[in-house]
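Below: the structure, in C-alpha cells.
A single protein chain has been removed from this complex, and every other one stays in its place.
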Amino acid sequence: MCRWLAYSGTPIRLEELLYKPRFSLIDQSMHSRLGVETTNGDGFGVGWYPVDGPAEPALMRGVGPAWSDANLREVARSTVSPLFLAHIRASTGTAVQQTNCHPFRYQNWLWQHNGAIRDFARLKRDLVLAVDPDLYPAMTGSTDSEVMFYLALTFGLRDRPIAAIERMAGLVESVGRAYGVPDPLQMTVATTDGDRVWCVRYSTEGHSRSLFYSTATSALHKLYPENKQLARLSDETRLVVSEPLGELEGAWQPVPESSYGVIQKGDDELGRFEPAVP
Amino acid sequence: MCRWLAYSGTPIRLEELLYKPRFSLIDQSMHSRLGVETTNGDGFGVGWYPVDGPAEPALMRGVGPAWSDANLREVARSTVSPLFLAHIRASTGTAVQQTNCHPFRYQNWLWQHNGAIRDFARLKRDLVLAVDPDLYPAMTGSTDSEVMFYLALTFGLRDRPIAAIERMAGLVESVGRAYGVPDPLQMTVATTDGDRVWCVRYSTEGHSRSLFYSTATSALHKLYPENKQLARLSDETRLVVSEPLGELEGAWQPVPESSYGVIQKGDDELGRFEPAVP
Amino acid sequence: MCRWLAYSGTPIRLEELLYKPRFSLIDQSMHSRLGVETTNGDGFGVGWYPVDGPAEPALMRGVGPAWSDANLREVARSTVSPLFLAHIRASTGTAVQQTNCHPFRYQNWLWQHNGAIRDFARLKRDLVLAVDPDLYPAMTGSTDSEVMFYLALTFGLRDRPIAAIERMAGLVESVGRAYGVPDPLQMTVATTDGDRVWCVRYSTEGHSRSLFYSTATSALHKLYPENKQLARLSDETRLVVSEPLGELEGAWQPVPESSYGVIQKGDDELGRFEPAVP
Partner (left out) sequence: MCRWLAYSGTPIRLEELLYKPRFSLIDQSMHSRLGVETTNGDGFGVGWYPVDGPAEPALMRGVGPAWSDANLREVARSTVSPLFLAHIRASTGTAVQQTNCHPFRYQNWLWQHNGAIRDFARLKRDLVLAVDPDLYPAMTGSTDSEVMFYLALTFGLRDRPIAAIERMAGLVESVGRAYGVPDPLQMTVATTDGDRVWCVRYSTEGHSRSLFYSTATSALHKLYPENKQLARLSDETRLVVSEPLGELEGAWQPVPESSYGVIQKGDDELGRFEPAVP
C-alpha cells in the first residue's frame, strides 16, 4: 500500500509538506516506527512544475526508503513549486527500480497511484496490447500503475481526463472478468497537466483505499498557525492526500467512494466515477 | 534498533535461517507490516566462513532494505556455511552506506552490534584516539559499532576476547562519564574468529536489548520438524538471535542481563560481563 | 557495447577469471583507464551453477560499475563453479536497472548478449507480441536482450537451441524489414542450460562484434603458467569471451562471422548460423 500527496496553489517549498508536518509523507514512509501500520520503503518520487509558467515537470525518483534519502531532502528544501505530486511506494510485487517509481511522466502530464490491479501478471499482456502503439515505447517500467497511465492516455486523458480514466477502469475490469479475477481494480489516482489536478477514488469491490482533501485554505491555516509560509496561501490552495497530515480535526474531508475531484481555478468539482468499457 | 543472528554448527544454506522461518531475520526487517515494532530498512549484511576450513570470511552488505534485495536472496540460496553472522540495520543517525553496515570484518574476524553509544558524535573523537594507530586506517565507516570493534581489537580481542570487550565497554563508559553522558553504552554484540563465537548482552543502565540462544539442537528440531536440512544438524549447532525466530515455546533461552556466552566445540560457556577501565 | 565471458569446465573460483587475469572482465569494465576503448559502467551480472549437480543457477546483478562493487568482489572470491556467465553492460539507451542486467534467467537457463536491435523502441511492440503469452509475465526488464531471450524460449530454445535462436533472429530481421530498419540485428550471445553452452556471433550486416574461444586448455596453461588453479583444469575446459583476456598470442581463436559454437562433453561443435523466419 503506497501513500501519496498532491498539492496545488500558492508556490511553497516542497519540504513544507514532505517533511515538516507531523505525519508528513516522509514520516509515513516509516510510519511503523510509531507502531502504526505499514512500511513504504520501496522507493519514492516527487514531480513538480516550475514557478514560472507551464512546462514539462521535473521528476526525482529513488529506489531506497524516502526517510534516509539525502538528495530528496535537499531538493525538497531548495525547490519551490505551485503544483507537485509526491509518492512513497510499497511494492506489490514488481521490481524496486526507478522506472517503477511514481509519479510517471508523459510530456507535461504526471500520474501517481495507490492500489493494484489484482493478478496483474496474468492480465498484463492483454492490457498492454490495448495501449496505443505510438505510446507503447514510452513505457519503461513494469508496474500496473504505469500501464494504467498509458491506457488512460490511449483513451483520451489529454482531452477528457475523467472519461479516459473511466474507460481505463472499464477495460481493466473487463479483462479481469475475462480471466475470472474477482475485484480486479483498486485505486486512488492523481493526475495533472500542470494546470488542473484530477483525483479518483475507486475500486471494483466498492471498498477503496482512503483519500482526503483539504476543504479550504483556512483549514491549513488552523493546522499550522505558526507557519508563516502557509499563512500566505491563497484561498484556492488545495491538498489531496492518501492519509491526513497533522492532527487538527475537521481539516480533512474524505473523498467519497467511487468519486472523482477536480482541482482548478474557480470552483472545484466533485463527481461520481463510473467505469465504462472502452 | 537493529536485529542480528549468529549461527554455528552443521553447514546449512543461509536461506534456511534468513528467509524460511516464520519471523525470519528478513521478515523482521519489515516487521512493521505485521503491525509490530520497528522497521530495519537502513541496510543489511551477512558474513560467512567457507565450508572448507578456516579463512577470511566473505561479506555481503547492502544499503537498501533486506526484504527487497535480490542479490541477498540469491547468495542466501546458493551459499552453505558452518558459521555466519547476519544483521539488519536501523540507523541511529549515521549515514546509510555500505561501510556502515554490519558485520564489520578485520582479517578473519567479524563483529556485529545492536545498540548505540549515546551522544556518539560528542564522544567519537576521544574514542577514536584510543584505537591503535596501526589499526586506525582499517576503519572506513562512521558508526559507533565499528569504533567499538576497533577498540576491542586494540584491547586484545584476538587474544582474550571477553576481556577485550570488557575494556572497550569500560573505556566507553569512562569517556561517557567525562562528558556527562548518562548511560552511555547499550549493546548486544556477536564476534567470531571463524572458530568460536562470543556474544555479549550489556548496557550501562542494566536494561539491555534482548538476546536469545537456542539451548540445544533438539529445540531446533522441534521448531522445524519437517525441515530435513535442520534434522541433520549436529548437537553442537547453536543459534543466537536478537529476537526469537519461529513460534515454538521453550526453544529459546534469554541471555541474562550483563552476560557473555561462548559458542565452541565442547561445552559452551556463559559468564558475567564486567566492564573494566583499560 | 557490452562485454561478456562464458566459462565451462573444471570448477574454479569466479575471481580467477573476473579479476585476476590482465585484461580481466573487470579490468575491461573501466578499460578506458588504460586509454583504450569504451567504458562499461552501466551495470554487471554473473550467473553461476553450483558445483554439486544441475540446478537453477544463482544470479548476482548490480547497477553500478563492476570495478567498484564490493559485493561482486566478495562473491567472486568465495564462489566456485564449473559453469558461469559474466557480463558488463554499456547501456544502448534502456534504463540502468537490475532487471536490465545480464545474464537473464528463466528456470535453469541463462542468457547474455552483446549488441543491439536497431530502433528497438519502434520494433519492440511487435516483437513482444510474438512472445508466448505464458512466458510474457516472466519478462521484467525493458531491454532488447531480454526480449531476444524470451523469443528464443518461445521458438524452442529448450529443445533445439540453435534453431530457436535462428528463428528469433529471423523474426527480428523480418520485423525490422517491415519497419524499414536497415541491418536490424547485431549480436554475440551465450546461453546455457547448466550442462552445455551455446554461443552465437551474428549480425544482419555481416560485420559482427568480436567473439573468441580458448581452443584448448593448454592455451590457458600457457597464459597463466604460474596459476596453480588453472594448471589443474580439465582438457574440456573452455572459455568464450567478447575480448581476449591476457596477452599470449595464439591462445584465442575468433569465432567466425555468422557462426555458432556448442561447448559440451565430448567434441565441441562449430557451425554456420542462419536466421530463419519463424
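Labels A, B and C are assigned to the chains in the order they are written; within every chain, residues are numbered from 1.
The criterion applied here is as follows: contacts are C-beta pairs under 8 Å (C-beta built on N, C-alpha and C of every residue); 3 or more make two chains touch, one makes a residue touch a chain.
Only a predicted model underlies this, so the values are computations on that prediction, with no experimental measurement involved.
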Residue touching the undisplayed chain, where the options are A:3, A:61, A:89 or A:124: A:61
Sole residue of A:75, A:121 or A:276 that reaches the chain not shown, by the stated touch rule: A:75
Interface with the unshown chain - residue positions in chain A: 48, 50, 58-62, 70-71, 74-75, 77-79, 98
Those residues of chain B which, in the complete complex, touch the missing chain: 94-95, 97-99, 121-122, 124-125, 128-129, 133, 136-137, 140-142
Chain C, residues in touch with the chain not shown (by the definition above): 30-33, 35-39, 41-42, 63-65, 67-68, 91, 96
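Just so we're on the same page, only the chains that are shown with their structure count from here on.
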Copies chain C and chain B - interface residue numbers shared by over half, same or different: same
Centroid spacing, where centroids are CA-atom means, of chain B and chain C in whole angstrom: 39
Where chain B touches two or more other chains at once, by residue number: none
